[in-house]
Structure formats: C-alpha cells, structure tokens
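One protein chain omitted, others in place.
Here is chain A:
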C-alpha cells in the first residue's frame, strides 16, 4: 500500500477518505493520492490449484515437458505485458491487473483455480493407433476432422478409442499437439466458456489498459502489434525450449492475419461480462481517453488548428458524450452502446469540420478563397486557416504515407526464424524449406541493391507530425479560424449556416452490424478525404468512423430530426 511519509508530519499512518484519497491519520492532511481501485473481489474464493504441479512428466525425446494451452497463453500475455511496460505503461498492469484478470478467467473457464480442471471430465477423442499415421499431409481424415471443427461427433471413424484419463490423453494426443490439451481445446463445445484465442490476448491487454486508463487507445495498441512492438505474430518463439509446439498447437498459437479492431473490441466486452467485472474506473475529463483529450491529439496529428478544440469541446458537451457515465464501461450492460474512444474522438472532429466547412465539395473551397482574401489584408500577424492549403499539404503527406504503408503490407514478414512443424515427420521437410527460403532471400537480397531492411522504427504515438518551426508554412496548428468565422451578438460563429446529415435514419446496429452503410460514391469527396485521413491514422475502415459521425449527428440534431424527418436532409442550425 501507500508507504510514503506524510508531507506535514512525516508519519506513516494512512487512512482512506470516502473519496478514496489517502489522508494522514496523525495530522489529517489529505493528499491527492488516490488509491487505485484494484478490485480483486471479482475473484471468488475457491480453493486455488496451481497450473504447474510439481513434477513434470519429462518426455523421453527432445526433452520436452507437458504443458497446457492456457500456460502458453499465459506466457503470451506475460510477454505482451512486458512489452507494454517497455512502452511506458505502468508496471501495475503486468503485475496486478492483467494477472488478476487472467486468473479470474482461468477460474471462470474452469481451467484452473477451481476444484477440477476441465480436461479431466471431458472425454478425449483420439483416433486409434493404426490410423494415426500423421505424415506431412495434414489432410488425413482424423486431423481434418479436428481442424475443421466439425460439430457432429458422429463423423469420427467408428474404431475410435476413448481416453478417459489425462495420462492417456497426453500419450495419444501428443502426436497432434505438443500441448497436452491441444486437441481438446479446439473442440467446439468450449464455446460457452469463451475459449481463449490469440486475438483475445489483445482483448485482455486492452481491458487491462482500460482499467488503468492508460494513454493507449485500441487502435494504437493494434498498430503497435502490427509494427512489431508488441509480441503477437510468432510470439511462440519466446516459449521456452521445453514447451514443444506442434500439431494442433499451431492452429491455436499461430497467427496469419493482423488483429481486427472490431473483433478485439467485441471480445473484450464479452470477456469483461464473462469475468463479471464491475464498473470500470471512471473516465473523467482529465483522462487521456476522454474525447476532449483525444481530440487534442488527433487535431494535432491531422494538422488542424488548435482553435478547433473549442468547437470539439462544445459538441462533446452538447451531446453529453463527455459524461462519466457515458464513457465508463459497465460490463454486461447490453442496453448502452459501447464507446470506442478513438473512433468517437475522430468522429467529433469530422462533425466539427462539417459544421464549419460544410464539406459539400463546394462551400469549403469558397470559404477557403475568402480566408485567402482576408489573409492578404491580414495585419494581425497570425495566419487565417485556409482549407485549400491544408488540404494540399495533408493530402500530399497522406498519399506518401499511404503508399509506404501499402508497400509495407506487401513486404510484411510473417514467418520467423523458429520453424514450425506439424509433426515430427514433417520436421525435416520444414527445415529444408526454411533453409531454401533463407538462401533465396540472401541471393535476391544481394540483387536488391543497397536497400536493406532498416531496423524496426521505434514506436511512436504520432504517425504524422507537423512542426511550427518549418518555414514552408506546412503546419496549421497555430492558424486562426477567424478567417471563416463571423461576429454575431459579440460571439464568433461559423459563417456556414447549413449542415447535411450523413443519414436520415440510423440502422439497427444489432441487426446489420452498422449504424449506416458507407459508400464512397454517395458522399462528397472532401468528406471522404477527411474520413480517409482518420481511417489511416486509426487503421480502420472509413465506414466505422462514418457510423460514429452518424451517431453524433443524430444526437446533435435530435430535436430537429424528430420534427423534420420527412423533409430533405439539409437543415438550418
């Protein structure tokens, strides 16, 4: 707990106020330090049974040991947490939060920390010896059955033998998986227990980050994963030598696609509910994830004027998306729409741009011309923001970065040095292939000219950066919006009196997955450009941002929509 000496009386005698802050019992000095609510009471007090139990049955060949799939995942999570720590996340994440979440998961899914581990009671299905000739062709019927996860067990061959105890399981399934319970793991009936997958490790991480309100959004987390700063692809190469990975383990631990935002996010919500977690720590105005804060970041990255922040804050306030209760995650509550902080903030900016510039491929350019005119007569020293200039600069930078990203996608390296083989019989073939790949890479690498793969660039929170020190005027942060605003009753308001809604009616997200259906051709090019910009920054499809924009607009123009649903979509503000 808190062990510092009191600033006033130097005693170490702390208590907690109602508000959760530490106060000195001796002199009643209240500190600003709040106790981090690390709720461990989501764990039930069951008899704890550790996963690794004393003596391990050493395998005769290769010196491998018995290991369970969940141990593998535990290792993965540990590695990921360490990487996050290296990125600056507090150590509490690894040592307490993630750890406890994981233990809770194991308990709830009955893989450990409970009376009986799941494997014991489930009958293991294995194919009898004569047909277990696992060679390099992975499409033998028995394996194919497991691989394709067929529902009906009646598909199995009739001469199956049923193993009823763990030891037998390990013997017969060791041909299919290095782990003890690899084949069990892939059986479909585990669904109710929220079977662990590689993408889910990221859900765990994100959940822990969210609990601690760390300044990393989900899109950033996933970007770090893709850039290789967080172990995910080929994480198994960090498994100790003794943990042999083969057979069905490959299907569990090998990843061949980039993690998908939606999937990781949804799983995180499922997980939070599954673990019966209480309301997460409050997301308040001073949190990084609060839209006001995130908007600052994104405005900077999008090279937009700082002054726009006033407008984003106004929108946030008006529609109540800055409220603690709106932003804070309450697991299991199905009635509220879950907040995607990064997408929300980006969408707020888009709405603000629409409010000020209309973005109908027409008005924004007129305004820009006006601002340009005003700039000529501008004696104030600071420049007025011109949409056209901004568009040219940002579009150019975006195109360059997009092109780089496209090439990176084509050059993405999926395999690592540690080779994987489905079975021992497969091994020599796999190793030969690896050798050939390495040879070919060397041979053609020499012919590539001086282009050598640079070291992994260090992780950066900002993908686009603009410096005010550049004399070429490519930084718009300090530009003023006065060029496009007018004075009315002593207040500065937007000159633009109009607004167009992205959609008049929102879809039912639960039915069709989206609030609206975005097609580039249906919308103005300026709007598409802005979506594209944030789509690049967040590494998600433009349609997701578009959904959030629709949601915000409907909140913003709620009353007017209610009355004017029948008429055209252009409204007066």
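In this section, a residue touches a chain if its C-beta (ideal position, glycine included) is under 8 Å from a C-beta of that chain, and two chains touch if they have at least 3 such contacts; residues count from 1.
Going forward, contacts and distances are computed from a predicted model.
Chemist: Using the UniProt record as the reference, specify the protein name of the hidden chain from among "TAF1A polymerase", "NADH-ubiquinone oxidoreductase", "UspA domain-containing protein" or "GPI transamidase component PIG-T".
Modeler: The record names the chain that does not appear here as "TAF1A polymerase".
Chemist: Consider the whole complex, including the chain that is not shown, and state which of A:195, A:338, A:434 or A:560 touches that chain.
Modeler: Checking each option in A:195, A:338, A:434 or A:560, the one touching the absent chain turns out to be A:434.
Chemist: Per the definition of touch given earlier, which of A:74, A:177, A:496 or A:535 contacts the omitted chain?
Modeler: Only one listed residue reaches the unshown chain, and that is A:535.
Chemist: I'm checking contacts with the chain that's been left out. Which of A:445, A:473 or A:497 qualifies?
Modeler: A:445
Chemist: In the whole complex, not just what's shown, which of A:238, A:309, A:415 or A:482 touches the removed chain?
Modeler: Final answer for the missing-chain contact: A:415.
Chemist: At which residues does chain A meet the chain that is not included here?
Modeler: Residues 138, 226, 256-258, 260, 402, 405-407, 409-415, 430, 433-434, 436-437, 439-441, 443-449, 451, 532, 535, 539-542 of chain A touch the chain absent from view.
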